[in-house]
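With one protein chain withheld, the remaining protein chains of the complex are depicted in position.
== chain A ==
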Amino acid sequence: MTPSRVLVVGASAAGLATAEALRRKGYRGTLTLLGDEPHPPYDRPPLSKQVLAGSRTPDTTRLRTPEVLAALDAELLLGDPAVHLDPRTRTVRTASGRELGADAVVVATGLRARNLPGTDAEGVHVLRTLDDALALRSGLLAARRLVVVGEGVLGCEIAATARSMGLDVTLAGPRPGPMLAQFGPVVSELLAALHTANGVHLRLGHAVTGLTTAEGRVTGVRLDTDEVLPADVVAVAIGGDPATGWLADSGLRIENGLVCDARCRAAEGVYAVGDVASWHHELFDAPMRLENRTNATEQAVAVAANILGADLPYVPVPYFWTDQFDARIQAHGRLGPDAGVTVVEGDPETGRFVARYERDGRVTGVLGWSMPKQARLRRQEIGGPVPSLEPSAP
């Protein structure tokens, strides 16, 4: 049955894209978009790069102009977090006391940035929201030394951006190489070389045990070796948790996100999309949750179709990109630390190459380092057997 009232909880990329896809596919019923932040929908990838660097103003991150939003013919309720969902009646209660009923509810509440415990000192930042980015930027402008805690994609991007702004930057984190968990040792070493060549100090492979403070301000980051990395500002980029706290008493299954079937459905008339959704990927036959920008929109299109009765499994090839210094890195498929890695085009020495990731004789992913087109062309190899011989270059 086609619903006549759809409520999307979350007004960021995934929520907005779901609403837009519903309209594009011909849905004419009531549409409500509920967001916890006061801002109209905005884009997050520029926050750790152009917004932090100051080369783009906050208003350029708006995902849609006011005119385009108005044409969506949706009720936009901002600055009012959802606090409760009853999946049986599909009713959502908000912090301000609203009760919103719908035939279909889409959970698109994203992530909450994790912080180090006991970090209420001045000068300690996380980066998830636009307000976070602006606060970190003003902190960086008044600082000389930054320590970034966390060697994942966000930590590496913050380090690269801050270094380009002229700060003295140290990157700390428990794994021995930058983005080691995502890219594996071969590419992680190249990324380490890139950061080192650009003047970032790498102090990786040690757990952070705490912060040092003086008069309520952070002064450094303490490692498990008892070494203290001095800092005027600390950026904590140790990942995020799916924002499911408001669903704790809903009876829905929460396990590293809101657990969904292959059609991104958590219960009858309840769907999840974006960073918060842990759905069953039928081709990989495994639960999957993707924290990246392209998944937000791609999954939104799939969920909108399923709300309108398509009944299709969501089976994407995962994809994300990261820009650090002059490198534009693009990752298609599943990479990971334990895959075999072969450079199949270009040459790491020249700063342009494509690497193929493989496991058990099958191609699992493709990584492009400043070779975006060539990497994209090879994504069709993903899932197939590893070619036995590369055709030699002409």
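To be clear about the criterion, a residue touches a chain if its C-beta (ideal position, glycine included) is under 8 Å from a C-beta of that chain, and two chains touch if they have at least 3 such contacts; residues count from 1.
As a convention for this text, contacts and distances are computed from a predicted model.
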- Just go with whichever of "Multisubunit sodium/proton antiporter, MrpD subunit", "Ferredoxin", "ABC transporter ATPase" or "NADH-quinone oxidoreductase subunit H" UniProt uses as the name of the absent chain. "Ferredoxin"
- Where the complex has a chain not shown, which of A:293, A:334 or A:356 is the residue touching it? A:293
- Note on the structure: Of A:301, A:339 or A:363, the residue touching the omitted chain is A:301
- Among A:20, A:36 or A:381, which residue is in touch with the absent chain? A:20
- chain A residues touching the chain left out here are 17, 20-21, 24, 43, 45, 63, 293-294, 297-298, 300-301, 319, 321, 323, 328, 330, 368, 371-373, 375-376, 379
